[in-house]
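For this depiction, one protein chain was excluded, whereas all remaining protein chains were kept in their positions.
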Amino acid sequence: MTASKTNTGNFFEDFRVGQLFAHATPRTLTVGDVALYNALYGARFAVQSCEPFAQAIGYRRAPVDDLMVFHVVFGKSVPDISRNAIANLGYADCRFLTPVYPGDTLTAVSEVIGIKENSNHTSGVVYVRTTGRKQTGEIVLEFVRWVMLRKRNLAAAAPAAVVPKLAERVDPALLAKAVPAIDVKRYAFALAGEAYRWADYRPGERLDHAEAMTLEEAEHQLATRLYQNTARVHFNQHEQAQGQFKRRLVYGGIIMSLARALSYNGLANCFHIAAINGGRHVAPAFAGDTIYAWSEILELSEIPLRRDIGAVRARLVAVKNRAAADFPLLTAAGSYAEGVLLDLDLWLILPR
Amino acid sequence: MTASKTNTGNFFEDFRVGQLFAHATPRTLTVGDVALYNALYGARFAVQSCEPFAQAIGYRRAPVDDLMVFHVVFGKSVPDISRNAIANLGYADCRFLTPVYPGDTLTAVSEVIGIKENSNHTSGVVYVRTTGRKQTGEIVLEFVRWVMLRKRNLAAAAPAAVVPKLAERVDPALLAKAVPAIDVKRYAFALAGEAYRWADYRPGERLDHAEAMTLEEAEHQLATRLYQNTARVHFNQHEQAQGQFKRRLVYGGIIMSLARALSYNGLANCFHIAAINGGRHVAPAFAGDTIYAWSEILELSEIPLRRDIGAVRARLVAVKNRAAADFPLLTAAGSYAEGVLLDLDLWLILPR
Partner (left out) sequence: MTASKTNTGNFFEDFRVGQLFAHATPRTLTVGDVALYNALYGARFAVQSCEPFAQAIGYRRAPVDDLMVFHVVFGKSVPDISRNAIANLGYADCRFLTPVYPGDTLTAVSEVIGIKENSNHTSGVVYVRTTGRKQTGEIVLEFVRWVMLRKRNLAAAAPAAVVPKLAERVDPALLAKAVPAIDVKRYAFALAGEAYRWADYRPGERLDHAEAMTLEEAEHQLATRLYQNTARVHFNQHEQAQGQFKRRLVYGGIIMSLARALSYNGLANCFHIAAINGGRHVAPAFAGDTIYAWSEILELSEIPLRRDIGAVRARLVAVKNRAAADFPLLTAAGSYAEGVLLDLDLWLILPR
């Protein structure tokens, strides 16, 4: 008898628009997960680091880092959606909708919202909208991602192409549902590490986050397993040694979290990611790479009915093996510059 | 004055049948330990991962992974029993008897139940039965293991050989003492990740668990320290560089935990290890090795008075640096095949 009970994942031709996946495994987050997340990235945002700080300004308690919530929900979708992915191409319309606290349990479902075969007929792109919920049924986040998947059977016919229309950015009116009313008088700027409020940032302003982190194999593997993300390219050196890169690939979400943690230096009061308007993993990262990050302020927006907080739209760029003091992004020819890893477009929340 | 207060461990001639050891250090397990365990192995079994899932089916809360309990109890015995071991030869008659929850404190005692000098008179085998208890006095697990120990004094006389008789497998009537009454109607198979119940498995069925993990030095050291296991071969490269393998050896329990985590793919509803009937570490593992796993169903058994759950006896085999799709185990000559690391014989519990 053969291993018919083993999940070997879906391939391009297994997806249909409208298809729904209820992902395994539900996951209760704890202060243990938070400690490990902190040790992996070194984040220092006061709201997530300090119970009394979070409670003073209006949270029930210190919330779990937004990107940890993202990674855990994302991780659940991997066995069904991207176990056999060639590449995780992009994100859009990611909104954080409810604070997540230690003790909360996350589940995830995904709906296929687009499919398009590549012109080589050996692979194609699948678009899914993934929704994470907590044990109460409340949605904690939603996002769209698209991945390139190989075909199992090259002769399989492809369905008609459906490519979803995705907004360039999340409407500010939809932001900050996950932020309670903030008592800004009790927000201790000195303890948070910087004096800058919402109105202190200006479109066009660029910030070199100045610090950097060199990645180790053990670190990215620990992180990716913490999220129960099983994508084999991150863990199996025996197999990867035969592949294009000869090495394990670092889960792209790790670059997101590192860049976010580094961005504390200059954006210390951007205590919440309200939305990921878009994101691209421009190049792969490997153990031994040193990650730097910089940000550009793209836009400021008020949030309807909120006088306590404002939104800053920022481009957060991670680069590797080069300092970010000269804000590397594009070449003269318009392609991404050497060393650019990640190009994220975020709505960040600050006290006013 | 010299370091007479330092424990340098026992040698073969220090053991006598009937000898009792009350091991240091009692250890309170927390959600922090659980988070780290998850990050080290990537387990996805729903009962251990999710508080509401565990509570819905009848647990007081999500129990600690069975093998984590095993490793912590095992670790306590190392300074007294196996600090100077040449090899950890085998396990038998390991039964899990009470669920362990975060907040519980584990202690361990061992009794010497067998001793046999090797024919070379430079080493010998010691058999111990180790019992782990929680703070209430309840036994959480018992197991027998045997280790090869060198002699400190080659001239030391050996006692008469005593080799304990060990059953080939644990009697099914003794299984599942650690499993509360399970409300199978509330066991959400879709969330757990697979649809298979007890009756869906058949003796002779083999499952390639399909995923793999490459081990790093930092990972196995973190894990082994988490269990407060002090065996020097895992930690001291300066000393190991002079030894047979030139490298640190990975604690065998890590291979057990990795294989168990990989076995989720195909055995997702085997939510509890009720017993380890036997186990052998066939070959050493080192950092850089990639671990694959496969299982063979050996036997199905009802459990007296339990209509909620059934037991599946499975052989869980871990191999390194080769895929498990062809179920590697023995050579034509009957010895273990190249790459086989671990041969475990388990009783697993599933919903009926």
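Just a few scattered comments:
The first chain written gets the first letter, and so on, giving A and B; residue counts start at 1 in each chain.
As a convention for this text, a residue touches a chain if its C-beta (ideal position, glycine included) is under 8 Å from a C-beta of that chain, and two chains touch if they have at least 3 such contacts.
All figures in this text were calculated on a predicted structure; none of them were measured in a lab.
Shown as candidates are A:23, A:133 or A:209; the residue that touches the absent chain is A:209.
Annotation: of A:35, A:139, A:241 or A:283, A:35 touches the absent chain (contact as defined above). Within the complete assembly, B:232 is the residue of B:232, B:306 or B:352 that touches the hidden chain. Although one chain is not shown, part of subunit A still touches it, namely residues 30-36, 38-42, 44-46, 49-53, 62, 190-194, 196, 200, 202, 204-214, 216-219, 222, 265-268, 288, 290, 294, 321-322, 325.
Residues touching the missing chain, restricted to subunit B, are 1-3, 5-8, 22, 24-28, 30-33, 35-36, 79, 103, 105, 107, 135, 216-219, 221-226, 228, 230, 232, 235-239, 248 (touch as defined at the top).
In this section, only the chains that are shown with their structure count from here on.
Between the Cα centres of subunit A and subunit B there is a gap of 36 Å.
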